[in-house]
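Dumping the structure here so I can ask a few things about it.
A protein chain is absent from this complex, but the other protein chains hold their places.
For reference, chains read A, B and C in written order, and residue numbers begin at 1 within each chain.
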Amino acid sequence: MASESLPRPGGRGDGEGHGDGRHVLAPGHTFATVTDKISALVLTRPFNWRWFAGFSASIALVMLLSMTVVNLLTFGPGVWGLDSPVMWAWDITNFVWWIGIGHAGTLISAILLLLKQEWRTSINRFAEAMTLFAVACAGLFPLLHMGRPWFFYWLTPYPNTMAMWPQWRSPLVWDVFAVSTYGTVSLLFWYVGLIPDLATLRDRAQNKLARIIYAVLALGWRGSAIHWHRYRTAYLLLAGLATPLVVSVHTVVSLDFSGGIEPGWHSTIFPPYFVAGAIYSGFAMVMTLAIPLRKAFELQDMITMKHLDNMAKVMLTTGLLVTYGYGMEAFFSYYSANTYEGFLQHNRMTGPYWHTYYLLILCNCITIQFLWLPAVRRNVYMLFAISIVVNIGMWLERYVIIVTSLHRDFVPAAWGMFRATFWDYGMYWGSIGLFFFLLFIFIRVLPVISIAEMRELVHETAGRNGGHGHGHVAGPEGASSSVTTGA
Amino acid sequence: MRKTSGPDFSALRAGLDGQTGPRFWRSLEELAETDEFTHYLHREFPEAASEWADPTGRRNFLRLMGASLALAGVGVTAPGCDVYNDPPEKILPYVRQPENIVLGKALHYATAVSLGGVGTGVVAETHEGRPTMLEGNPKHPDSLGAIDALTQASLLGLYDPDRSQVVAKARAISTYDSFLGATLGVMDAQRAKKGAGLRLLTPSITSPTLARQIRALLAEFPDAKWHQYEPAAPHAARAGLKLAFGRDVSVRHRVRNANVILALDADFLANGVGRLADARGYGIRRDPGPDKNGMNRLYAVEPTLTVTGSSADHRLPLKAADVLPFALTLARKLGVSGLPEPPASTAVAAQARFIEALAKDLQAHKGKSLVLVGANQPPYVHALGAAINHALGNDGPDGTVEYAEPIEAEPVDHFASLADLCKAMAAGKVDVLFVLGGNPAYTAPADVAFAESVKKVPFKVHLGLYEDETAALCDWHVAEAHELEAWGDVRGRDGTVTIQQPLIAPLYGGVSAIELISGVLGHPGREGYETVRETWRDKTPKGQDFETFWRTSIHDGVVAGTAAAVVKVEPKADLGPVPAVETGEGFELVFRPDPTVWDGRYTNNGWLQELPKPVTKLTWDNAAFMSLATAERLGAVDGDVFEVAYKGRKVEAPVMVLPGHAEGSITVHFGYGRSRTGRVGSGTGFNAFALWTSDAPGFGPGASVRKTGATVRLASTQEHRNVDWNLPGNTAKERGIVRVATQAEYREHPDFAHHGEHGHEPKKGDTLYNADFPPPTPGSEPDYQWGMVINLSACTGCEACVLACQAENNIPVVGKAQVLNSREMHWLEIDRYYEGDPANPSVHHQPRLCMHCEKAPCEVVCPVAATAHDHEGLNVMIYNRCVGTRYCSNNCPYKVRHFNFLQFADLRTPSLALVNNPDVTVRTRGVMEKCTYCTQRISQARYAAEIKGGRIADGDLVTACQSACPTRAIVFGDIADESTAVAKLKADERNYGMLAELNTRPRTSYLAKLRNPNPEIETQTEPTHHGV
Amino acid sequence: MAQVFHPSMNTFARVTIFGAVFFAVGLLGVVYAVFRSPYMTGQYVAVDQPIQFSHEHHVNALGLDCRYCHTSVETSSFAGIPPTETCMTCHSQIWRDSAMLAPVRESLAKNEPIRWNRVHDVPDYAYFNHSIHVAKGVGCASCHGRVDQMPLIWKDQPLTMEWCLGCHREPEKHLRPREEIFNMKWAAASEREQLELGRKLVEKNHVPVHRLSDCSTCHR
Partner (left out) sequence: MDDTAPIYGLMAEYTTPEALVDAAQRAYAEGYRKMDAYSPLPVEGLAEAMGFSHNRLPLLVLIGGLAGAATAVAMMYFSAVINYPLNIGGRPLASWPAFVPITFELTILFASFAAVFGMLGLNGLPMPYHPVFNAPGFAMASRNRFFLCIAARARKFDPAATRQFLEGLAPKAVVEVAP
């Protein structure tokens, strides 16, 4: 079997994977080894208790989600803690949080592609998948937060007997277009990237049904040179299109707030720092997923310390951008000498929700300072912990922006408080369950790492990766044998 | 268009009264199964009947009732017009259409609603024979077109599904006929002994008809006795005036004439007899006038912060017991002769400067000043008040006070009267007792053992709207017909009589007191109609034929020339010894009727339960109110339950801090803690009657409190919203939301409302887009431009407008739990701001409703254009287009939008569906709603005007809140036409828009508040928003 | 070995792809049509009634005026449905024993209303007012169609919001002289004349066309 020529991560890499973190791909890999290793995860599916444990847990949470949704549709948004004046709270917080997470995928695949960052290769596939699932979860909330969700289609333009149209000035309508476009384009991008790998799986699948399914999905891809040529063009163009799209989506989301006149919302710095925040949380989530994944499926030599190190650096950068955003927000609120802005910041820091504000600062601004230290960036446990903290912090950021801005705005007599109910929690954890549910299925049926691009990587890094040529040394025998057994 | 009754009325009554079946109903649901009711429905609500045939359809009741006339609306959930999604509807025309009923057009009937026996004239709007709205009757001296919350809410009481619907014998269902049978039996027995064992217990009665009947009864049974008991009535006033004048008189105030008013523990603006008229007089005088010097000045001395106190220019928090020494000291200063030395009171002594200045002010306005004394104060203080008014010449011609013959049929001391009755009953001297209305078993003072002694009466009858505590004690309970269901008559404060006409057949088949007595007198089944006519037949003025007189009287809602005769009286020189002011250890306990549920008669009224109580903004509960300092001394915060012990009796009551409450004094309100009431009232509050004794009806010393450790959440619509005691009133002023100045400052800076940081309002030119989108048709008439101005100087925060709005616009009641979550739905809320020292803060009331911004932030963010502008400047909300994203509310700086978080509107209870206004869509779950400037009224006015080919004239169109407002603080109209009242106010320099600096261009604006403090007491200060 | 599919699959693939596209487009078309069809609007569907009352006979043959029965059409939002008494004014004299009229007599005798089935049912959140339309020059026939030709009444127009707006946006296409309001047969000689007349009437009756498509015109 081809695996004989595989480097044994277990032997070399302990939990920490490779020590140095210079390589984006462990030495010794060939076209054959990467192909076999990655496709094996899908085709041979060695029993993996970690996977089953995670999958069952996520199913439980999906149950919770369906329960909360049924309850919500039966009784209305009143089951949440919403009130006047806090008419948005966890619903929109979760929406923005998920959308933010959804940004890393396309960003990694598109922007890093354009920037020719070869380290993107082994993480882009599941980052993109993560994007899709995050967007799916995000989509739940704006839909279900409506008082009458069954009329959601009124937000879309279509010739109806009421002769009515959407109201184009509303950022919510922009959201509908931005998010659906983003979802669609991400899906296309992901699928296009999958085609060659689906072909590989088709050619290697032992199970007849599986082969037929993969064959259908592969659209008869045969690796023709001219196809490859157009394919690269299309892929690059998509990347070029997706890049501004990524930026636009969270900008539009931020306009939900900065488009309003609420103190704490009505701010011009929202778009840039929302985008930064999105990338920040996105990378945090990639990190959160990558670290267990490489451990569980022994991918340490494909998702190397180099990847984690780079992602940590991106997090540090975006984290600092976000910190700057908070700083500016606070500064302007005082410098503007605007009664309402001033009070708002004061209320955030000293009002009834002061703890959320400081917790947010702690999570998003203080914690990441550790990432300055190379030692921390090389320590998967530290990185994992930090990425979790950042995820929490970014959720808090949205909570603070929404709830503390709304609960005390202009008219003191209309001030109020917000208290979350069980159903708020249920919906949130449920959506997390849905996210992982989809992710676990994805891991089992599609290659978590782009095989074709890994082959390219083998090709490009061939010279540098010390020694072995192009794997035809070990290639043919292993290969033919595996094929013959397959045939 | 008037008619002596509702549609096809007598036939209906016949149809119902003949039946014995209907009397077995427990609830409307069950009732619905009986043919009689369906039968009745066919006639009363023809087009609804089919719906009752199938149970599943019942929830569509209102819909079918109105909708087949394309009027009412439920079910904003149906998208577009796909009729196939709606249940197929029926149209059921009348068999014989009553004359003057035009389907789809509202009719208006004048009648009166009474409280404590005194009537307030109202005009009721009815649709196809069901009253949906009450408004004040301009012709009625006590209403002058205004209406208060309690009167308005009696409308909901009419439809209350928990109302008694049966005649019950020993709690088992019986029939009216068998009741009459039994009664006539015992009456014959009584006739033998001249009625020696016959007793009548009634509330205060001013009704000439009822009085006539009772007298007739007493004539027939000479030894029978008539007792009266009304828990919350101006007993002390009656006694005090008797003390002052040596005879019973009634008093009328002409507040309008008063330049200086002193309210001694008197909440005359919101409570008690003649409140609406007095408030009107006060409100008119809150206008500085052209010489900027026309305002009256109001001093209030009171323990509890009331509506009156909160509106006063000077308010002095004093324990109730200190009011007497205060009044006495003042009276002596004013040179009232023959007065003894006032009892020592440190609190009063400390106010020497205040009293000095006050006395001077009163002196300066001889004949044009007014001293009012509250029902809580002992008779002596009332006498003092009369003496002072006399000394100041206020009771002179076109003065501020005048005295007249009493309006009560039989003025007596109610406590004594009740005590007598109980003594007699305890002694077993009473064989037959009729309790005609009222609920003495609950309202009797704790030291009068009514409940125990009544058990000794062999034959006792209770006539009441509810099967309440008293009904439970009586052998017979007879469901009473609601005032709006029966014929009757009632007098106003000045004695003017209104003949009450029924607006609908008794929903639950009750009888009125008048009819019951007719029955007892041996005329069973005689219509109240007959009896009342009989009363007035011989009162017909000379040279007028009865029918014309009768019809005019009913049409106008007042019977001309029935006002009580004025009497010329002078107070006695010697008022006798000063009653010993009890001073005991512990707290002083002040008893008051509840501002919304009164003495408990409205406990089951959802509208009133949820109506924020004036000033305190508490809903669904009563509480032990105390000052902040007292609370801090007790370590109490809002909701801490304390055991209040008083004269050996105990209740457990939650504490609520009321800034400005007198030190060492605690106020409790009646009307809660009912043991037998409906679904709405059950389990609300605690029973203050349990502590109340007849020897100290107003207040008493010696209460002690003990923390129980338990807590309850009090559903206040405002207090729970600011956690600390830095009073948001200060914030509101800093933000220019409330703008206040004294009359003097106003003379200095007429434009004070526009000083300071927030004073600047963008002018038309300051914005890019001023064009009207889309542009009007060329050559078409100019559009109306609706706008509203609210005069903060006149607003007393009485909440009448809030309830009027609720009734007009089908605003749902959401319940305590939802209010706790600040989800109350009132389109119009009155914000109460405390400013300054919590011990005695100045209070500002500010009605807050949709501002109908010309640059509405809410509209821009709605994704489906469910809220947009029409050409007349209305910010319209289209419920059936709303998908409920709630973005509009988030983006509304005024937070005047209200969201149906759950299914708040009651679509199930048929009788409650009846109260809905068919011209306003009933909102379902998940849609946003808000003030529409009563757009349905605008449409109706427009139809009326344009069919005639004219335009809507100023004053033809009033919003519900405007028509209710006692002080006329709300003015609405076309601001594009300079001649209108509202346009003139918009031009006033005091006119300002809330948060107008945001360039929202609010159509609703405010006249900055003016106060008129006495410079000798309050050293002049700049208006606080200057340079803040 | 690696060949998974038969050559025919290539054609099949193409056909399905194009098919799917056309199917999707077609489906949208169908939905659009269905929502405007009588199935959803109830247009042209003659509604069965407890009594086979023929407007054709009463209006066309007998020449009754609309207002004889629909009395409040000029004064109220609701045109009015005649009480049983109204029927009996004539039918106590003529057709006294006709079986067809049994329900009417029964209604009067039992004092129970006749249960007509509703034909024109505007949604509850839309507030239609007959009187103002009549006052501004909208004829009965404009919305109710040639009632004088309907043996059993049916809905002549879809009554969708789209349809309402059609007239509210261009009333001049539908207005008619005051005296022709109740005339079933009236029609302008030509499109052009209708437009000329319509424009005049818009002026004369003060029809604020710009305001007619405001939300508040119909919704409260």
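Here is the rule we use: a residue touches a chain if its C-beta (ideal position, glycine included) is under 8 Å from a C-beta of that chain, and two chains touch if they have at least 3 such contacts.
Computed from a predicted structure; not experimentally measured.
> I'd like to know which visible chains would be in contact with the absent chain if the whole complex were considered.
When the full complex is considered, the omitted chain touches A, B, C.
> Touch as defined at the start, partner being the missing chain; which of C:Q157, C:N183 or C:S213 qualifies?
Of the listed residues, the one touching the omitted chain is C:S213.
> Considering the whole complex, which of A:A40, A:A127 or A:A215 touches the chain not shown?
A:A215
> Among the options A:L115, A:A234 or A:V445, which residue touches the chain absent from this view?
For the chain that is not drawn, the touching residue is A:A234.
> Thinking of the whole complex, not just what is shown, which of A:F133, A:W174, A:F297 or A:W395 touches the missing chain?
Among A:F133, A:W174, A:F297 or A:W395, only A:W174 touches the chain that is not shown.
> Quick one: which of B:H414, B:H871, B:R937 or B:K986 touches the chain that's been left out?
Touches the omitted chain: B:H871.
> What does the interface between chain B and the hidden chain look like in terms of residue numbers?
These residues of chain B touch the chain that is not shown: 769-774, 853-860, 862, 865, 868-871, 1001.
> If you put the missing chain back, which residues of chain A would it touch?
Here the touching residues of chain A are 30-32, 35-36, 157, 163-169, 173-174, 177-178, 181, 184-185, 188-189, 191-192, 196, 199-200, 202-204, 215-216, 219-234, 237-238, 241-242, 244-245, 248, 252, 255, 452, 455-456, 459, 470-472, 475-476, 479-480, 483, 486.
> Name every residue on chain C in touch with the hidden partner chain.
Against the missing chain, chain C presents residues 1-10, 13, 17, 165, 213, 215.
Note that in this section only the chains that are shown with their structure count from here on.
> Determine which of the two chain pairs, B-C or A-C, is joined by the larger number of C-beta pairs in contact.
More C-beta contacts join the chains of B-C.
> Between chain B and chain C, what distance separates the C-alpha centroids? Give it in angstrom.
Averaging C-alpha atoms per chain gives centres 46 Å apart.
> Averaging over Cα atoms per chain, report the distance between chain A and chain C in Å.
The separation of the two C-alpha centroids amounts to 54 Å.
> When you check chain B against every other chain, which residues touch at least two of them?
As it turns out, chain B has residues touching two or more other chains at 80-81, 881.
> What residues in chain A touch two or more of the other chains?
160-162, 164
> Sort out for me which residues of chain A touch chain C in the complex.
So the residues of chain A touching chain C come out as 159-164, 202-203, 211-212, 215, 220, 487.
> Where on chain C is chain B touching in the complex?
Answer in residue numbers: 35, 39-42, 72, 74-78, 80-85, 107-108, 111-118, 121-129, 131-132, 135-136, 158-161, 202-203, 206-211, 214-217, 219-220.
> Write out the stretch or stretches of chain A touching chain B in their complex.
Chain A reaches chain B through residues 75-79, 81-85, 87-88, 142, 145-149, 151-152, 154-155, 160-162, 164-167, 169-173, 176, 256, 259-262, 339-340, 343, 352, 406, 409-417.
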